[in-house]
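First the structure, which I've put down as structure tokens, then a few questions once you've had a look.
All protein chains of the complex are present and in place, except for one that has been dropped.
Let's look at subunit A:
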């Protein structure tokens, strides 16, 4: 069967193709790693009522139905996209944090170079 695919593009020039590997276990399940309640919530006793059904097999039981294969591949693809975008978000967050810290240090240096000793208003 043809695989579901995705192409990401960002203004900083980053592009990424997402293509499932059909035999990889992560593309053979309907239970995603990045969707549904967290382990913490489940361990606290919460029941996942929105849990996706297991994939269906063909009448002779030899393989998954076409649509079940599509659903398991979409689940893996969704995990790939979610994990990739989460990493991108972390990078942007760290970059922002580093920029703020750099600005703070620069301001402190400028203040010292200007002879700022906090006594401007003393007279």
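Here is the rule we go by: a contact is a pair of C-beta atoms (placed from the backbone, for glycine too) under 8 Å apart; a residue touches a chain by one contact, two chains touch by 3 or more; residues count from 1.
Just so it is clear, contacts and distances are computed from a predicted model.
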{"item": "Hidden chain of the complex, named as in its UniProt record, picked from \"V-type proton ATPase subunit F\", \"PCC1-like protein\", \"Small ribosomal subunit protein mS26\" or \"Geranylgeranyl transferase type-2 subunit beta\"", "value": "\"PCC1-like protein\""}
{"item": "Residue among A:42, A:92 or A:105 that touches the chain left out of view", "value": "A:92"}
{"item": "Touch with the omitted chain, as defined above, among A:7, A:47 or A:113", "value": "A:7"}
{"item": "Positions on subunit A contacted by the hidden chain, ascending", "value": "1-11, 30, 34-35, 52-53, 56, 65-68, 70-71, 74-75, 77-78, 81-82, 85-86, 88-89, 92"}
